[in-house]
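Just one protein chain is left out here, and the rest sit where they should.
And now, chain A:
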Amino acid sequence: MSLCYAYYPGCSGLGTSLEYDTSTRALCESLGIELVEIPDWNCCGSTPAHAVDHLLSACLVGRNLGIADDMAEERKLDGILTPCPSCLKNLKTTQHRLADPEFHRKVELVVGRTLTADLPIKSVLQMLVEDLGLEALAKLVQKPLAGLKVVPYYGCIMIRPPQIMQFDDPENPMALDNLLAELGAEVLPFALKTDCCGASLGTTRKDVIAKLSGRILDAAEEAGADAIVTACPLCQLNLDMRQSQINKANHSGHNMPVFYYTQLAGLAAGQGETSTMMDKLCVSPRPLLASLAGRTGEGA
């Protein structure tokens, strides 16, 4: 039975994380997983909405859940998927809070429709691990990432708080580790895998980002990694696009590519540039990927 989901790309997929959205869709397609974009979806409000008001946050999310309800009436869906942990947390928190009848009623009044909102909500990563199974992903691998040393960086909220997110171990998650190993990469132990990058303080408090994201880059380098692999648009942006700012603030000289795991999966599956969009990364991975070809040759 093939899997089919309502897909919520999130705003960053339209701009700063275009390569995440594109490589996610390409990967799912090659795995035979059908993603049906939630038509006319709106922004979930991200951190600003829940920081300003929980009702507003739930109502912005609620409209999207309502459209997904309509989709589920028309065809069988296995759930709602999003690649973005911040969107995921908002979707799941709202679904959780809607269990309170009084809150549910308030949200329906503001959204202006009834809400069922009972579809399972998962990240694309969680779906790959739990619904599809990593063996299916392994079958796709044509060019294993042999010789590529990576640290998996989950960020903080894909698995937290555990009561809501219900995925993997909140202190030592392994989903991304296991996935990258299936792709043939060498996954190094990484103590900071769930430490915060500074999240959305990038625009307002660069000192916080320089310290937190800087620490992650330092630790990755110290671990001997060639690259960091992430599943979060905000983490990726802070570590990659802001890497030069961080270097300047910390007097460091990092030149560390920061991939989305979906890009590497696409690469291992033999997909080309239109799907993996490696050229979108600010720290160019070209020299690394070129040297990788050489390394694999040596090993053979």
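Here is the rule we go by: a contact is a pair of C-beta atoms (placed from the backbone, for glycine too) under 8 Å apart; a residue touches a chain by one contact, two chains touch by 3 or more; residues count from 1.
Keep this in mind: contacts and distances are computed from a predicted model.
> Just to verify: the chain that's not displayed, which of "RNA polymerase sigma factor (Sigma-70 family)", "Carbohydrate ABC transporter permease", "Succinate dehydrogenase/fumarate reductase iron-sulfur subunit" or "Acetolactate synthase" does UniProt list as its protein name?
Of "RNA polymerase sigma factor (Sigma-70 family)", "Carbohydrate ABC transporter permease", "Succinate dehydrogenase/fumarate reductase iron-sulfur subunit" or "Acetolactate synthase", the absent chain's UniProt record names it "Succinate dehydrogenase/fumarate reductase iron-sulfur subunit".
> Quick one: say which of A:36, A:72 or A:201 touches the chain that got left out.
Going through A:36, A:72 or A:201 one by one, A:201 is the residue touching the chain not shown.
> Based on the whole complex, identify which of A:160, A:193 or A:254 touches the chain you can't see.
Looking across A:160, A:193 or A:254, the contact with the absent chain belongs to A:160.
> Given the contact definition stated above, which residue among A:32, A:112 or A:133 touches the chain not shown here?
A:112
> Provide the residue numbers of chain A that touch the chain removed from this figure.
The missing chain touches chain A at positions 11, 14-16, 18, 40-43, 45-56, 59-60, 63, 89, 106, 109-112, 156-157, 160-162, 170-171, 195-196, 198-208, 211-212, 241-242, 244-245, 279-280, 282.
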